[in-house]
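Below is one structure, written out as structure tokens; the observations come after it.
What you see is the complex with one protein chain gone and the rest in place.
Note that the chains are named A, B and C in the order they appear, and that numbering of residues resets to 1 at the start of each chain.
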Amino acid sequence: MNDTPPPIEIRDACVSFRGKTVLDEIDCEFRPRSATAVIGSSGSGKTTLLRTIARMNDGMDGFRFRGKLFVQGSEIYGNGTDVCRLRGKVGMVFQKPCVFPKSVLENAVFGLKHHQPERKKEFPELAERFLREAFLWDEVKDRLHQPAAVLSQGQQQRLAIARALAVGPEIFLMDEPTASLDPKSTQAIEELVRSLKQKHCVVLATHNLGQARRLCEEVLFVCEGRIRESGPASRVFDNPLDEETRAYLSQ
Amino acid sequence: MRRRLVDSATRGLLFLTTLAGCSLLALILTAVVGRGFPSMSIEFLTREARDFGLDGGIFHQIAGTLILTASAGIVSFPIALGSALFQTEFLKSAGLKQALRIATYTLNGVPTILFGLTGYMFFGALLGMGVSWVTGALILAVMILPTVQISVLEAIESIPAHYRESGMALGLTPWAQIRSIVLPQSFYGIVTGVLLGLARAAGETAAIMFTATAFSGAGIPRSLARPVSTLQTHILVLAQEAVNPKAVANAWGAGLALTALVFALMLSALWARSRLRLESHR
Amino acid sequence: MSPSADPQANGPERNGRYFPGRGPAYWVCAGFACVALGAAGILLGYLVAESLPALRSQGWPFLLGKDWFVGENYGALPMIYGSVMATALALALALPFALGGAVFVAEFLPARARLIVKSIMELLAGVPGIVYGLLGMSFLAPWIKDAFGLIDGNSLLAAGALLGIMVLPTVMTLSEDALRSVPAEYRENALSLGLTQTEVVFSVAVPQALPGIAGAVFLGVGRAMGETIAVLLVIGGIDRIPSPWYDVFSPGQSIPSKLGREAAESLGYGLHWNALMGLGLVLLLMTMAVAFAGNLFLRRARP
Partner (left out) sequence: MVRGVERPRGFLLAMLALVWCAIGTAAPGGAAEEQTIRVAGSTTVLPIVSKAADRFKVSHRGAAVSVNAGGSGVGVNDVGNGRAQIGMLSRELTREERGQFKNAGLKTHAVGRDAVACVVSSEVYSAGVKTLTREQIRDIYLGKIGNWKDVGGPDRRIVVIDKETHRGTRHVFMQYVFGDEQARAPGARLVTGSNNEEQTKVAQSDAAIGMLSVAWINPDVVGVGIREGGKVIQPTLESVRDGSFPISRNLNLVTAGEPRGIVKEFIDFILGPEGQKIVEESGYVAVR
């Protein structure tokens, strides 16, 4: 083991909205350059967990966080955290593809434009680079100046990933990125995740157990706001220790 | 760092504009209440005006505003509802729908003084109703028609399709659908529209000052053909007499009464609209 | 039994929807639906018909003439100028506050505070014009007189400022509605890219809501242009274009205020009435153009 801190480390965290506890006794770590699947039934708290890591719940009504959450070693719910810089390090992809009503190119460099406006001249090349990284370049290279809304859902989702990549995150939070996509687009996204986890720490919340098995080295099973079981994917899937986990996996 | 600075500065600026806008408006409320309150009393509200409003109260004016507003609402409501039902339930031609909609929106933007003048020439002169309660009521009814109609129409159109579909799946006839789905589902929307329309009518001056009101001697009209006296025109007369402190005091008193009346209608409308939202989220 | 109550007589199914048959209720509703159409038609028709004699007798100078003196000349330009100027002043004064306020309320205020501010704004949008007029003549005009050292406070500026105050709540609530109708996903996505909240607002929410905001502004313009009573009490009532033309401290006259002051004098008869109706027609066309533009934007706002 070396001294570099894990990308994400959560210690005894508890999240509540208006006094209602949604996540409790969360204690876990995520490894660099690997993918971790967060599985569990609807409403178990998967989405909240992901959003908490990017501090996306800050604006929600009555949100409270207790415990400690470190991203690359620094406590993000402590004082003096630059939320924008944090979100620059932690990219997030949502379930429903969402592109802004601008052109494909503008969408790709949307975040970059605000983080590094001084690199304006390089935007076209940067856009190409990240669109390539998101396996989208070949499909959109002739349509860069068309509104992004004309793309298919799967393409829009990859564009959203390219957009997040452009900001240069080291961590990727993906909240059921393929739930609203057709099988072909799902395959493309899965391919993309495989390549992303070569360099990034990917956290993938998913309902699709097959997908979790295919893509992830680690698995985290969440149930009713608590982590019931975690460990290497093969072990958890083949030999779950927890009763609940077994019940969930055997569905 | 610079981005954070810009962020805070913009926030501050926006906050200041909001604060300025809100405090200006708070100032207005304070002025209306502060100036009007001293002349408020039970006597002021229940006595009739004497000496051209310098003395006595505003009983007839309150009554006049109320009856004019109410009769405008009574005329306007069935027309608006019928029209909205026609557009949503009967009409199939998209072109005609568009024409009706354009007419409604056009009417909504017409300056009220034009309603007053042409309305008078139509109802008062052509149909011989003269300067009277009925002329004023009909002019106000046409004036608030678009307000009520748009609101009712939006309420009916925002009924989720699955309600209608489940109604249809149960084999309801179109009439049964209107009765048991459309009207109950848009009930609060209809109420909102009517109340907003009434509030608009109650605050209107320009449309009735030539057409429905008398400076003195109107009292409570004994027939629809008689003129009425209203708070709005009463304030207008008193306001022009601003050297006389009694006139000013009574003008503010009447102003407060009118504002309170309009606010009561608006608040009920806001309440009804919040109920509409609640119902539709259920 | 009328046919409409008989299920057998119901109209055909179209677009997956049943339509009722053409019973008496159909015709009643149809008649009611035409009321708005008829009213708009009568209004426009009457104004056109009644203003024709004035247009014919005055010709183009009716629109371009600077002199209005009953019995001699009817030139509408001072009133058109007054209406445009007062409205423009109202916008210039109200827009920064209305739009800034809308953005702040929609994007930065917590839900409960937003509801309170919005309710107050909607209430204020309902304050009767006559009450604003009373406020204008007792506070605003004297204040303008003292603040700018004028000989009298009744002026285009007073009218414009009063109109600005009157339309501020309208423009603000409608713009706020437009901003709120931008889906939350856009904001979330932009936030997750690490944008600051104001960057999110100005790069995502505001551009998306722009048609709606423009619609709100246009509706406010229409309101301001048509307001009679409040303007009548503070604009000064002089049918003159000030020199220089941008001297907003001079008194002026707007079309509605002119109509409010003079219409009773010749209600229905004579060239004076025709000329007044000509003014009315000009006003109607101006407000209709504005309302059309506004609705065009609003429609683009809700796809």
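A few points about this structure:
In this section, a contact is a pair of C-beta atoms (placed from the backbone, for glycine too) under 8 Å apart; a residue touches a chain by one contact, two chains touch by 3 or more.
Computed from a predicted model, the values in this text were never measured in an experiment.
Displayed chains that the missing chain touches over the full complex: B, C (touch as defined at the top). Checked against the full complex, the candidates B:Ser132, B:Thr147, B:Thr230 or B:Asn250 give a single residue touching the omitted chain, namely B:Ser132. Among B:Leu13, B:Leu45, B:Leu66 or B:Leu183, only B:Leu183 touches the chain left out of the display. Among the residues B:Val6, B:Ala26 or B:Ile74, only B:Ile74 touches the chain that is left out of the figure.
Within the entire complex, the positions of chain B that touch the omitted partner chain are 52, 71, 74-75, 77-79, 81-82, 124-125, 128-132, 134, 137-138, 175, 178-179, 183-184, 187, 190, 213-219, 222-227, 237, 240-243, 247. Although one chain is not drawn, its touching partners on chain C can still be listed: residues 2, 4-5, 23-25, 28-29, 69-72, 142, 151-152, 154, 236-238, 251, 261-262, 264-270.
The rule is simple: only the chains that are shown with their structure count from here on.
Averaged C-alpha coordinates give centres for chain A and chain C that are 48 Å from one another. Mean C-alpha position of chain A lies 51 Å from that of chain B.
Counting partners per residue, chain B has 3-4 as the residues that reach two or more other chains.
The residues of chain C that reach two or more other chains are 196, 199, listed in rising order. Against chain A, in their complex, chain B makes its touches with residues 3-4. Chain C makes touch with chain A in their complex at residues 110-111, 185-186, 188-196, 199, 203-204, 207-208.
Against chain B, the residues of chain A that register as touching in their complex are 82, 84, 114.
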